[in-house]
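A selection of the complex's chains, in situ.
Each chain carries a letter (A, B and C) given by its place in the written order, and its residues are counted from 1.
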Amino acid sequence: MRIKVVNPNTSERMTESIRLAACSVARAETEIVAVNPEFGPGSIESYYDEHLAAPGVIEEVIKGECDGFDAFVIAGFRDPALQACREVTSRPVIGIGEASLHVASMLAARFSIVTILPRIRVLLEEMVEAHGCGRKLASIRTTPLSVLEIGQDMARTRETLRDEAHAAVEEDGAEAIVLGCAGFADFTAELEAELAMPVLDGVVCAVKLAEALVELGVATSKSMTYRWPETKPYTGAFERFGTRDPEQSS
Amino acid sequence: MRIKVVNPNTSERMTESIRLAACSVARAETEIVAVNPEFGPGSIESYYDEHLAAPGVIEEVIKGECDGFDAFVIAGFRDPALQACREVTSRPVIGIGEASLHVASMLAARFSIVTILPRIRVLLEEMVEAHGCGRKLASIRTTPLSVLEIGQDMARTRETLRDEAHAAVEEDGAEAIVLGCAGFADFTAELEAELAMPVLDGVVCAVKLAEALVELGVATSKSMTYRWPETKPYTGAFERFGTRDPEQSS
Amino acid sequence: MRIKVVNPNTSERMTESIRLAACSVARAETEIVAVNPEFGPGSIESYYDEHLAAPGVIEEVIKGECDGFDAFVIAGFRDPALQACREVTSRPVIGIGEASLHVASMLAARFSIVTILPRIRVLLEEMVEAHGCGRKLASIRTTPLSVLEIGQDMARTRETLRDEAHAAVEEDGAEAIVLGCAGFADFTAELEAELAMPVLDGVVCAVKLAEALVELGVATSKSMTYRWPETKPYTGAFERFGTRDPEQSS
């Protein structure tokens, strides 16, 4: 089985970190290929970044569909372009945000998300609501950490994460912690040990769900909402996105 | 890895059928043990049946916890006693209804449930709502089939399922079909071929999710809602349920 | 008029306390019979306890239906097995949790529930949501009190209740207090005096609603969801639950 993991930002350091996380849980017979788009933002911290990351993510899934991958993981916590990616392949596509919400729902009655900058709060509220998990959400705890800072100062990141996770448990009633950024994966184990409750990184959740779906033999429904995109001309720098005749490519 | 699949009714024929479905997707290294309670209803078609099935289901999970199983699957579509089972083990417990909703959400934008008797409709509406999937539900389609009849008249069951699934697609906008009874598993493949969209049986979904959670190394949160039950006396025929001191049994 | 009040746990002391509360508001011509199941937990503080209490509760309602009672009250705050009980009788069945929510809604715009252990919080949130009262709920205030402790240390219980009720009013905006455990009934009057707002015990609410429904001459709808359970075999220790032919027993 071959799973393509798409880091939606263009940071190769983070792509490598995501690849390591993915490989740490993938089964021996699962081949993990981790990539990032060739163009777009170095990190995603706003609607702006997310929209400018989306085309590159979609392009990676289109290429992966041609290359015969069995499933795709979108490794950004808001699952950028997830639904568009489902339009350009018949294989399963799983977002890491979505995956961590599904897993958290099976392990805990209430959970909190600990994430990056305060400006991201409303974006995550929208995502949680879209997945129908509003009632299971104990809280969203933001931090002063930008994506860049996570990798630069591990000690500060560790302390900040721990403080907010403790606050989520003690003040908000969290019974599990969902890490709201792919960059937090390195801290999963120690946080879990300290809090004595599930601490979930989306990358590992999504890889295991992808393996499960592939082994189930299921495919993305192409019957209506996620049909292949309509054939039509695209212009300018995106002309290459427009020549698809979806029925032929399936 | 050892997964205990608990058929919540006492029909051994259905237990065997569930075991076969589970084994059909389990990996070679996964040991599937399928059981049913020693006491309770022969099928579940009402709140009444469900409540009288629950103690037997819980007992099987308690036994399975002692026996060191790695995960549990509750193989009734309404996930009877799911949350109580999470209280009596630290291992993952997954319901087949829940599992099929999670999988359907990752494959299709809208799905319908095709199920048994009309009296079950409100029970399934409650379940879908509890999992936050209300907006993704295209419809619930009931049939005149009781659980017993499913096994007795395969031709009629096949035709009824096909008719309702087609109606769900054409009239209600379903983009995937969730089979709302463990007894429908045998028809998955042919329905999927006919409809050209995902048709999901909960047993296989739950087994694959269980494998995924075990390999992730995650556990049910014991921090609050799913803590071990409080120690207390039980009386009469259920006296045996009361001597647990949960901290000692963990 | 004869009303059967079913304490869902097997504590005879609590059954007697519930009986006294029920009689304190019942009219002279109303006969109150308070019972508890012959088997099950001594108190209900988890999903586990609740599921193991349910069969005994159902059995008491079945017996009461044969004995010609005019209505049933389920005297556990989460209304254990309420819907299943509606399947086994055509007479009104009222839960004390449900009753107190209905009464609170007619007296106050926002109310809080003061209840037992923190682990019960999510269970009550589910109940409030299921009754459509989510927006009217100011808060759920848990306490360190187990059901057993309520009866053992009246002074501590009184003080704890008072503190949390005051906090609900002053911090959460409660305009009435719903007591979230049948064991709190003794404190209703003094709390109401102290807070100068409605303080509601579910047992007395349910008894008065039961009288009202009986005098209205209404019956539980047997047309669909609450039909008599399907006839079917039950096995093992629950074999006795399976010989019902519902049409004959009505």
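Note that contacts are C-beta pairs under 8 Å (C-beta built on N, C-alpha and C of every residue); 3 or more make two chains touch, one makes a residue touch a chain.
Predicted model only: the values in this text are computed from it and were never measured.
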item	value
With 3 copies placed, total copies in this complex	6
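Everything that follows uses one rule, which is that only the chains that are shown with their structure count from here on.
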item	value
Greatest separation from subunit C - chain, by CA centre	A
Subunit C against subunit B, contact positions shared by both copies (same if over half, else different)	same
Chain closest to the middle, measuring from C-alpha centroids that were averaged per chain	B
Distance from the mean Cα position of subunit C to that of subunit A, given in whole angstrom	44
Subunit B-subunit C separation of Cα centroids, rounded to whole Å	29
Multi-chain contact sites of subunit B, meaning residues that touch two or more partners	83, 224-225
Of subunit C, residues touching subunit A in the complex	121-122, 125, 129
Footprint of subunit A on subunit B - complex, ascending	25, 27, 83, 92-94, 98, 102-103, 105-110, 131-136, 169, 173, 175-176, 195-198, 200, 204-205, 208-209, 211-213, 215-216, 218-226
Contact footprint of subunit C on subunit A as seen in their complex	109-110, 135, 173
